[in-house]
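Apart from one protein chain that is not included, each protein chain of the complex appears where it belongs.
Note that the chains take the letters A and B in the order they are written out, and that residue 1 is the start of every chain.
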Amino acid sequence: MMGTNPAAVEAIGLSKTLGPRPALCDVTLELAEGETVALTGPNGAGKTTLLRCLASVLRPSAGEVRWFGRPARSDPALRRHVGLLAHESLLYPHLTLREDLRFAARMYGVRDAAASADRWLRTIGLESFADRLSSQISRGMRQRVALARALIHRPRIVLLDEPFSALDAEGAAWLAALLGDLRAEGRTVCFATHDPERARTLGDRVVQLRSGRLFEVRDGASPGRAPAAARAA
Amino acid sequence: MAAKLWWVIHKDLVSEWRGRQAWPAMLVLGIAVVLVFSFQMDLLPQQKPALVGGLLWLAVFFAGIFALDRSFAAEREAGCWDGLKLYPVSPSVIYLGKVIVNVATLSALECVLVPLFVALADVPLLERPGDLILIAALGNAGIAAVGTLLSALAAGVRRSGNLTVLLVLPLTIPVVLAAAEATRLMVAGDLGPAWWRWVQLLAAFAVVFTTAGTLLFELAVEE
Partner (left out) sequence: MKPWSKTTFGFRQIGCTLAVVLAAAALAAVFFVAPTERTMGPAQKIVYVHVAMAWLALAGFLLVAGASVVYLVRRDLRYDDWALAAAELGWLCCGLTLVTGSLWARAAWGTWWTWDPRLTAAFILWCIYSGYLVLRSNVEAPHQRARVAAVLAVVGALDVPLVVMATRWFRGIHPASPGMEPLMRVVLLLGVLGFTAFFAMLLTRRRAQIRLERLLACLEQQVEAGPPFGAGLLTPPTSRHGMWHGQETVPQRLVPQRSGRPSSIRDPRGSS
């Protein structure tokens, strides 16, 4: 049931053509505030494209994306509400991890950026690697740094593109716990995954993309899954 | 806003210093060109004052284009575009940051090439440093403004190769012409209305294309 508040993320009639084929066809999706939605679908279905459109990194060929009722493209300042973990790690090859996170924090306007970056390095357990270049660490570690970068400004909307892909079992458990924390904080999360089991257990709702079209998957909601939680802090 | 601009510039300078990909190649090319030109000028001593302007600016231009091409190399190669587009900053800030870094690059190049030219070819380029700096500053701004915008444009193109160079070359001919002529007049000691006209052209070019770049940058990098 939809409250009177605008949904956190709305995609209205979203279509996008990249190259010869349409990547997204008339996708309409609403994410209520505090909801965690899992996005599944085969390779090439358009999950990355959809997430990038929701993050307003891609300009849609048709349709619109809205954050909290306001058009995403209307004001660059709105982007501080959104964090994206993309397919590529988005790390600069010639900056150390610490510098990369500090740069991200500064660009997002985080107060006390340097301390914040250091804190996040501790949280993801990479403090000892802080002065290494991103090319000198493993892919799993890069993924964690990229995640820190997506969350460093405490966004209300968190979009994750296959966050589990580069992580080992321990990392995956850590990430699952993190998703739980995000839900507890009332943030809106949408993550793409290949694994339907994970989608069911970690998401309040599962949607599926096939060839650019969106289908709702009847969620076998596990008991005890709380509905959309309190407002974001 | 100014703070974010500063951090963009800082990031680029640190990145370039560590990566050391563009500057060495640019310096080597610039020095090689200056050496060749100095040698040629030595064979024509009477025409040195007439030739020096054009040759200096050709050297700066060809070497500088190298660096411009690498403007968005990090973004293009590591897929960092998304990162820049996610930040709550106006794209113009990113554009201006890159332009300033490129102006600094070209200035550094000139700091190396001008003394080299003076030493090897014995031309009185440094007699009026203030005027030379004026010409150089405006010329650098113009080339950087166009080069950064077109580099961003070419960065999104997959098979770009040397596309930036091909595109920037014809567009920046007015700058090279104007700078060359202004330098020639300055060396000849003729700072009259003709000289001013060329400086005004340089200024007009810099202003027009910095403005255009600021407005068009978002369109250039959009996907």
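In this text, a residue touches a chain if its C-beta (ideal position, glycine included) is under 8 Å from a C-beta of that chain, and two chains touch if they have at least 3 such contacts.
Small disclaimer: the values here were computed from a predicted structure and weren't measured.
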For the full complex, which residue in A:Arg132, A:Arg154 or A:Arg213 touches the chain that was left out?
A:Arg213
Across A:Ile12, A:Ile137 or A:Ala176, the one contacting the chain not displayed is A:Ile12
Footprint of the hidden chain on chain A, which residues?
12-15, 17-22, 25-26, 28, 61-64, 207, 211, 213-216, 218
Extract the touching residues of chain B with respect to the undisplayed chain.
146, 149-150, 153-154, 156-160, 163, 166-167, 169-171, 173-174, 177-178, 181, 197-198, 201, 204-205, 208-209, 212, 216, 219-220, 222-223
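Quick note on the criterion: only the chains that are shown with their structure count from here on.
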Report the residues of chain B in contact with chain A in the complex, numbered from low to high.
3-4, 7-8, 11, 14-16, 18-19, 74, 77-80, 82-83, 85-91, 222-223
Residue ranges of chain A in contact with chain B within the complex
18, 52, 55-59, 76-80, 82-84, 86-95, 99, 103-104, 106-109, 133, 149
